[in-house]
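All protein chains but one are shown in place.
Order of writing sets the labels: A, B and C. Residues in every chain begin at 1.
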């Protein structure tokens, strides 16, 4: 089969297309899947730049495809089922724990940028007919992270106001989900085109980050001075203090691992005076993916794909994501190319 | 001023239109309001049929109007503000407690079917410009009960499925709220016209209660056998067991005081085997009303008013509600008549 | 190996001691355990009286023992580990779901009243050194049910007041746990000796059910009229209404499947007026067992064993439980006899 191997430390240039022996079912719980589409995340860019650590491995965490074969102990799936795999293939439900979050796909676990992938049944969830494979490939990391940030960790309820930073993969997913769930959505972006795109996807108001570098008071003003209920924090080092300043008393910043290596100076006085909550969001469980997909199917949400690349152009896909001009997700289509 | 007095035990015939001295501000926290509209509830019918207990009193709990005057300690409101009063005028927020739920309007507390009403500031909440007074009058009991059942007691989240029984005031409010919040809505009714109305308001599927008197399996079938997440139980004695049978494991029946004097045989084995939850919903707090109204304003929800009667026709309004043919709420318009 | 088979429909007389081929490891995830002790539950009595449904099977859900051998894919356990098995061997954590609660031990799944039992790794949890095997055998059903009722479903917090009905296995576990967690404990029982035993285990007050058949007002009086926060309802048909009447506004009745086939007339007015919650408690997950055992180890809780019988006297153990004179659990000791 065809697959990519990533030689870390070289960026997109470290991607090598190779021919490999296809994986086979070795455990009775295994499910073998023909991958049809893979979606990229910022994490894939960092890993491509990270120092080499051993032999090159197949990259990417987020893929969707069709079941080819199942082991004899598999009960939930059968050949022909349309599926995607959880970012953490062993986190089925409940809170996170080390044995659940070990073996993240495309990192310490197998990668999805290959024509065939074999994972235990616990990893896979079924797809609704309303999503094509490219759209479904955006679910495991970006979609589930947005769902967790909004409705699990964030516990948002209808009529609340959420602030979204930018139009990256998680922020765009969060915008579509929040809008469909009756949340009021404010979107901050430095690009006219991205703000227009956000309004088209349901943003109730947008703010120009360049025109208002100190944007927290402007956000508060849009809520009558009350502050927003939730910020999905994908911004990084420079935004945390402003996100906190934009919250109502008791509000939440859901921190998503959006941009590598960041952090910020935490103002403990602001944290205490506002009884604020800062919550790390670590993607999520398969149960969250399944709950998300019930909503996506019901509300007919089609995740935004900025651009699709054929399998032969994985390097170009990486480079496109790295440019940062996207709204929504960048997808590699294995069926094409 | 004009007002009604209810002589209990005579039904609608016990309503007497009288001229009374208008109330005045006596405490520094008082707010005097000119009532513009009152909405009726099943409870108003029961109280009209209940045995007399002392002198006749002004009936009705749910009213909206305009602030006329405020006491010197009032800080949140001023003359001209458009407001409605909470069903429990002392329940501001937090969980219920005896001192919060004493003095329900139109019961042990003052009634709203009068041109002027004086209550402490804590009772009143502001109205969004998107609702007229008649619509706003449906909020305190029916609207808040539906909100509490769905999003507080029921903790529903997007993509879940909720079952609503009939098209009464609470059920119709719940349908509008649930639909706008991205819940999948199933509505059970015995009337073709009501089912059609429910579909027009956002019901995803409707079930004919007459054609399927044992409707729980049909509800389950609509969820792929999984069961619904939540039932807003406004049905009464005959529906509790079926509502429980329609739930998924861990699901909730939110029991609303919809129809007097009911109850049902509780099957404890079903309760335990399903890890089910049965939750009594006691209207709600002013904070819930305010959260509801933020959502109503954002989602442009206009509550369904079945029919409006002028102030002179309060008896006719009661009689119309008693017939049970309504979809949504019955309102008395004090500005008219 | 030695084991029992239960011929249903004959009560304790249906227990037959037989010699069977020992189970062996057939899946890479299997764990083979030498059972050292089994604890009985009311459920075991019902199943012994239930109509026959096919061939006789090994009874009992609750056992503890020592790991003898593990399959090659097992990572958490090794030979020599002291373990017990969850009542639902596939419910690891998260909320209940059909695939998690299928195959309850001693029912549709394997039974524990045998010298050797083989179950998947997911079923087993490790035991603290502070419990012997007999004590540990009381954890899977009675202990976990009490834990779930108090701290998961019941969400009790320190200083709250809980009402416990009687001194059966779940009630006694609940008393020990609640007392050690800083809850105030009221115990209702019709026996002087059982009330004295309850006081010895930490009950703050006891009530005589015979002297006060209408006991709800007496319970309320002990809380200054406020009502208790939580009732662990193990009583059955006649107690539900009184348990509800004993609650504070917003309080919870955690209904445990304590006594077969019961139920009660649910007073919906009381449910709604009190904003009460009735919560079915379906034993619990392995994660709950592990949380319970951390507490048991920390607080040095030794569950109460009413009496231990040798393996040869399983019928006598069943008969003793059926008499109902016990305080705490009845245990069969496989190492003895």
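The rule is simple: a contact is a pair of C-beta atoms (placed from the backbone, for glycine too) under 8 Å apart; a residue touches a chain by one contact, two chains touch by 3 or more.
Predicted model only: the values in this text are computed from it and were never measured.
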item: For the chain not depicted, the shown chains it touches; value: A, B, C
item: Option from A:101, A:122 or A:191 whose C-beta touches the chain left out; value: A:101
item: Option from B:92, B:155 or B:270 whose C-beta touches the chain left out; value: B:92
item: Given B:73, B:193, B:210 or B:265, the one touching the chain that is not displayed; value: B:73
item: Contact set of chain C toward the excluded chain (per top definition); value: 151, 157-160, 177, 180-182, 184, 204, 291-292, 294-299
item: Chain A residues that touch the omitted chain in the full complex; value: 95-98, 101, 153, 236, 240, 249-250, 255-257, 261-269, 271-282
item: Residues in chain B touching the chain absent from view; value: 27-28, 73, 76, 92-95, 99, 285, 287
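The definition used in the following text is that only the chains that are shown with their structure count from here on.
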item: Centroid distance [mean C-alpha coordinates] between chain C and chain A, Å; value: 42
item: Chain B residues counted as touching two or more neighbouring chains; value: none
